[in-house]
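One structure below.
In this view, the complex is presented without one of its protein chains, the others remaining in place.
Letters A and B mark the chains in the order given here, with residues in each chain numbered from 1 onward.
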Amino acid sequence: MSKERVLLAHGSGGKLSEELIRRVFVPAFGNPALNRMDDSAVLDGYRMAASSGAPQLIESAILARGPAGARPSVGRLALTTDCHVVKPLFFDGGDIGRLAVCGTVNDLAMVGATPLYLAAGFVLEEGLPMETLERVVASMRAAAEEAGVQIAAGDTKVVEQGKADGLFITTTGVGIVPEGIDLSGSNARPGDVVLLSGPIGDHGIAVLSRREGLEFGVPVASDVAPLNHLVAVLLEASPGLRAMRDPTRGGLATTLNELAAQSRVAIQVEEGRVPVRASVRAACEMLGYDPLYVANEGKLVAIVPPDEAERALAALRGTRYGEGAEMIGSVLPGPPGRVLMRTRIGGTRVVQMLMGEMLPRIC
Amino acid sequence: MRYVDEFRDSAAAARLVERIHRRPLVPVNLMEVCGTHTVAIFRHGIRQLLPDHVTLVSGPGCPVCVTANRDVDWAIALAHQPRTILATFGDMMKVPGSTSSLARARAEGCDVRVVYSTLDALAIARANPDRRVVFFGIGFETTAPTVACSILEAEQNGLDNYFVYSVHKVMPPPMKALVDAEEIRIDGFICPGHVSAIIGSEPYRFLAADYGIPCVIAGFEPLDVLQAVDMLLAMRAEGRAGVEIQYSRVVRPEGNPLAREQMYRVFQPSDAEWRGLGNIPGSGLEIREEYAHFDARRAFDIDPGPTREHAGCRCGEVLRGVVEPPQCPLYGRVCTPENPVGPCMVSSEGTCSTWFQFAGVE
Partner (left out) sequence: MCLAVPARITSIEGKRATVDMAGVVREASIMMLPDAKIGDYVIIHAGYAIERLDEDEALRTIELFKQMEALGPENRP
């Protein structure tokens, strides 16, 4: 199959479509729900039950498989969706497939949800080498396995050559937010501490450098990664955690501005405490970008109460993907919505949201 | 980063700030005339570190910002010419001309390409022998020699479809114009580091000798700027005006003579129109007769239509250091990075966009 290319007929719903699903998608994603190949995946593992108040999802006797820790037994449903149009499809450290799975897993994790199931929609360009599709799908499988989620449903369409840049992926994810967890960007309070899980700018620079043909002595790799296990550790270490957010498009600056605005507080960060890899800093300096605005796909910002900050930081540093975690700043009463930075030389500057486009087609 | 990080050392910065604070308490206005200095000052938060009596003023240091509307209109008209590719530095794309912009022209189907170097433009010309490639030449003496070299290279390789539309300008003349205008008091100049790497320190001599204004050529790291401020304050305190080089690791008093020779082999001084400053004689660079076949002004017959200025836009006054961005009624309200009215907000080194980005809207 590997020398073949995607044809328009593969998206028509007929025999070739069925063949594509059976030979590429099912072997990679295979799970009971997907394998049944019904119009919708009916997911074992959770049942709706009404108790006093709103209906809730309660785990049934049959547990979903996966390497992740204990599943919440009672909670609220979390739902998210994302489209991925990154160009190029493959870059150092990842590809569109890994990006799609991790992006959706992380969106669920940021609200404290345990990610469970993903659905993936593919728009393929006629002429796409089948090998490319297989590579992407294999990468999605590996990411899903690492995250402990199942890709339970999918759809494929094929468009004429020139209409899709290879392929686009849309992923929708479902998870459960356990009882007692109520994270929100509006929860930050003056005195809270701002944590960052690691160096910023890797993903944006990795994609851009591949696109622009920038070469590095040591290549910059995207940080794309599933953060749900790291989040589980953080939730354990910091029961008072206020909010988490992953700084994707628009970078750390945009995320901090969103949090400050939502919570109606000010946030001040120390330039010297924000970790940036030397190679990323150099590339940014060269291209005229500020690392604060460059996309990340494997990092999070966490706002924690001051008395839990040290423990939360230590816990983060003990996780995979959190080794480079730092305490980067704190929450102030005002002016509301303002983000400030104390520069390395002791000056002050405002950190605005990203204006306009900086790096198009980065995720 | 080697030879960068050492010039961002916070302990040394603190000592320099301390020195500056101990200088005599006399109000001084120090003007910088380089967009990269504007950004460095704001990015590192230097203004907040200085004592109240030391005011840093931004002048016409951004080559994008000082390009007149008529010149932008000309470039847009060039882009509309048949079988023509217009190559430009990225910052010019969104600059509004009288009725349009290069970005709009591209959206309308014109072939406008963003390049980082004239080397890219030459490559485009070689790859498209049946099209005319015009490079939009903006920039001061740091950029002009690179454009001159591209013409010399094109000549050497017999490239006959490469053209340059020159709106290049040179630096000391506007400084003289500003001082002569006497709109604000200028007590010292922070001179551009890389322009000076090309022209050396002599072109600024007249400012010190004839006007008594001390000049210091500064690098772009925070310690460079702080040391330059201290050197200017020292000269004022000692009652002398001279031209000193803070950026000694890159700038020699004689500059780069070869680069100057290449620049003036291809270009000769001409009059030029500066946004905010009007026409300044001898402040521009036009292509010499010997290289006329590379000159877009001669090769194309363009009528860009009547020039219109943007109503309410105070970019001109901002460029002269007379007005700070927050004093412009459009700033932050109607004119933002998302919806810029004038070039000071469009250019990544424009005074207004820099204020907005690093100081916000007060």
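The rule we apply is simple: a contact is a pair of C-beta atoms (placed from the backbone, for glycine too) under 8 Å apart; a residue touches a chain by one contact, two chains touch by 3 or more.
Bear in mind that the values here come from a model prediction, so they are computed numbers and not experimental data.
Visitor: What are the shown chains in contact with the chain that isn't displayed?
Guide: Within the full complex, the chain not displayed touches A, B.
Visitor: From the listed residues A:160, A:285 or A:323, report the one that touches the chain absent from this view.
Guide: The single option touching the absent chain is A:285.
Visitor: Which one touches the absent chain: B:101, B:161, B:201 or B:262?
Guide: In the full complex, the listed residue that touches the missing chain is B:262.
Visitor: Consider the whole complex, including the chain that is not shown, and state which of B:221, B:244, B:295 or B:324 touches that chain.
Guide: Hidden-chain contact among the options goes to B:221.
Visitor: Given the contact definition stated above, which residue among B:26, B:119 or B:361 touches the chain not shown here?
Guide: In the full complex, the listed residue that touches the missing chain is B:119.
Visitor: Looking at the full complex, which residue from B:133, B:170 or B:197 touches the chain that isn't shown here?
Guide: B:197
Visitor: Please output the residues of chain B touching the missing chain, sorted low to high.
Guide: 1-4, 6-7, 9, 12, 14-16, 18-19, 22-23, 34-36, 63, 89, 91, 116-120, 139, 142-143, 145-146, 149, 152-153, 192-194, 197-198, 219-221, 223, 227, 237, 248-252, 256, 258-259, 262, 348-349
Visitor: Kindly note down the residues of chain A that lie in touch with the hidden chain.
Guide: Per the touch rule, chain A residues meeting the hidden chain are 214-218, 278-279, 281-283, 285-286.
Throughout what follows, only the chains that are shown with their structure count from here on.
Visitor: Just give me the whole-number Å value for how far the CA centre of chain A lies from that of chain B.
Guide: Centre-to-centre distance between chain A and chain B: 41 Å.
Visitor: Along chain A, where are the residues that touch chain B in the complex?
Guide: Contact set of chain A toward chain B: 272, 278, 281-282, 285, 288, 338, 341-350, 352, 355-356.
Visitor: Write out the stretch or stretches of chain B touching chain A in their complex.
Guide: 1, 4, 8, 10, 13-14, 17, 42-49, 222-223, 226, 336-338, 348, 356-360
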